[in-house]
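A single protein chain has been removed from this complex, and every other one stays in its place.
Order of writing sets the labels: A and B. Residues in every chain begin at 1.
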Amino acid sequence: MNRARRRQILLGAIPFLTLGTIWQMNAVYGWLAPIHIPPPMAVWGAIFTLQDSCAGLVDALQQSPGCLFTSHILSSLGRVGLSLVVGLPLGVAFGVLAGMHRRLANALEPVGVFANAISGIAWVPLAIVWFGVGWLTTLFILLNTVFWLVFFNTLLGVRGVPRVYENGVRTLGGKRREVITQVYIPGALPSIVTGIRMSMGFGWRALIAAEMIGGDRGLGFMLFVSAQEYKTEEVFLGVLVIAVIWMLTDRACLVPLERWTIERWGLVWRPT
Amino acid sequence: MKPKLVVRDLTHHYPDEYTGEDVHALERLSLDVDEGELAAVVGPSGCGKTTLLNILAGLLPYRQGVVQVDGVAVKGPGPDRGVVFQEHAILPWRTVARNIGHGLEIQGVPRQERERKVGEFIELVGLTGFEDRYPHELSGGMKQRVALGRTLCANPVIMLMDEPFAAVDAQTRITLQEELNRIAIATRKTILFVTHNVDEAAFLGDRCFIFTRRPGTLKATAAITIPRERRIWKDLVSDPAFTRPRDEILELVRAEVRVGDD
Partner (left out) sequence: MATTSLSVARPGIVLSARARRFWRQGGIELALVTLVLLAAWATISVTIPRPDRYLPSPLSVVLSSGDLLWKGILPNYVGQTLWRLVLGSLIGLALGIPFGILVGLNRHVSETFYPVLNFFQSISGIALLPILMIWWGTTEKTVFGVIVYTCFFPIAFTVLTGVRSTPLIYMNALRTLGASRLRIVRDVLVPGAMPSIATGARLSIGYAWRAAIAGEMLAGRRGLGWMIFSAQQVDQTAQVILGMVLIGFLWILLDRYVLRPIESDTIQRWGLVQR
């Protein structure tokens, strides 16, 4: 690790250490009531309170009621995963088709723009009407976000692939299938990955909101319930977990993936 | 001997996107290319050379005239007519080796044989040692070698080249021309080479087809009789067997350009 990187890490840690220290001092000196700012140990302890009757790993994976902490996390992550598994292929498929056929793009784009303008959370009441409170609602909200963002970015990516690549492959004997799989999808991959990253960002937020309002499980739901019971330490815990999960997903997975794709394609990666 | 490529009375026009008027790209164009011949097509800008090439490649549909390769009418793109484009059409996300082997991959050639053939063509186009590089790591001239290798490796019946050396610097261009000559000798492919550079056309062509300005049709044909093996730039610059036909072609093309200026 070179000097610049080391310095960055050290400097970057300062605000966190400062905040952490102030936090702990608050617990010791009691400047603000624990109901407003719970002591760090209480937040840590909340994990065990929530997991108290958890029998072990198997129990946790089965999301039994004794393992609240892990089961909320698993619920949220599971929904995100499911939305990716369904929304990603659909979004890419439609995006590629729309990118190749202008008419389809012209027809779908306004629908997507409008669906997105009604931001994820505004869909929740209608989703509750249709699907009731529960996982289907939250999944619907997530899918709505993921699909359109992946669709738009794929469309953009496909449009940006120079026509001459398609021509080249067609003169080698490639038919429609080869053109899609060997030209447009690889060509649009940098944009697709950006789309995945954006949809994860917005989708994660929409999920938490949807779980708060219309969910029965998950991190958002946990935040909401704990807030109602004024258990601030649980709320803090939930918020921290949300932040950590997102930072891990984005910085540790998505950004490197984006950078790898873009650099491998010979483009220049611009950090956002 | 039956010609490999036959074009008879090819006429093509299309409506301009913005003005709506008809653009007459080609007007009753007729020409033949024999097997193993390298035919150069040269003419002023806008004379329809690229339109002709796109029609031959099957990328542009035509309605009037006859266009046949080996007696079969041209209907759409296909591996029998390989194309080397002006802009690099090699895929930036594939290595040199995978780009060159792409045609064989599409044709379903099994991996081992494919790799063997790719190896041969990498050597032929002079890219040994660069098999695993990506296009963005290569210079312009090297990218065009990859394009050349890709088209050749797919073993087309005829090769169509659309000003492939226009985007490289002058020195690389001369080198690539001599390389192409060498490859033409080695493979004896039938090649149609489109260019607006008269020197290039005269250097490469067995025959040169000189086009009129738009609407494009065949103005004249010039034959360069110097045998391929003797075509080296430093020898030809002072050889009248080269300079004389080259100067004639130049005059013919210039006349077309001048008429356009009036």
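Keep in mind that, in the parts below, a residue touches a chain if its C-beta (ideal position, glycine included) is under 8 Å from a C-beta of that chain, and two chains touch if they have at least 3 such contacts.
In this text, all values refer to a predicted model and were calculated from it rather than measured experimentally.
Novice: Which of these, B:20, B:71 or B:129, touches the one chain of the complex that we don't see?
Specialist: B:20
Novice: Among the options A:95, A:120 or A:157, which residue touches the chain absent from this view?
Specialist: Hidden-chain contact among the options goes to A:120.
Novice: From the list A:31, A:44, A:130 or A:260, which touches the chain that is not on show?
Specialist: A:130
Novice: Determine and list the chain A residues touching the chain excluded from the picture.
Specialist: Listed in rising order, the touching residues are 7-8, 11-16, 19, 35-36, 100, 102-103, 105-111, 113-115, 117-126, 128-130, 163, 166-167, 204-205, 208-209, 212-213, 220, 223-224, 226-227, 230, 232, 235-236, 238-239, 242-243, 246-247, 250-251, 270-271.
The rule is simple: only the chains that are shown with their structure count from here on.
Novice: Between chain A and chain B, what's the gap in Å when you average each chain's C-alpha atoms?
Specialist: Between these chains, centre-to-centre, one finds 50 Å.
Novice: For a test of understanding, state which residues of chain B touch chain A in their complex under the given definition.
Specialist: For this pair, the touching residues of chain B are 57-59, 76-79, 81-83, 85, 87-93, 102-103, 106-107, 134-137, 147, 150-151, 154.
Novice: Spell out the residues on chain A that touch chain B in their complex, using ranges where they run on.
Specialist: Residues in contact with chain B: 162, 164-165, 167-174, 178, 182-183, 186-187, 189, 264-266.
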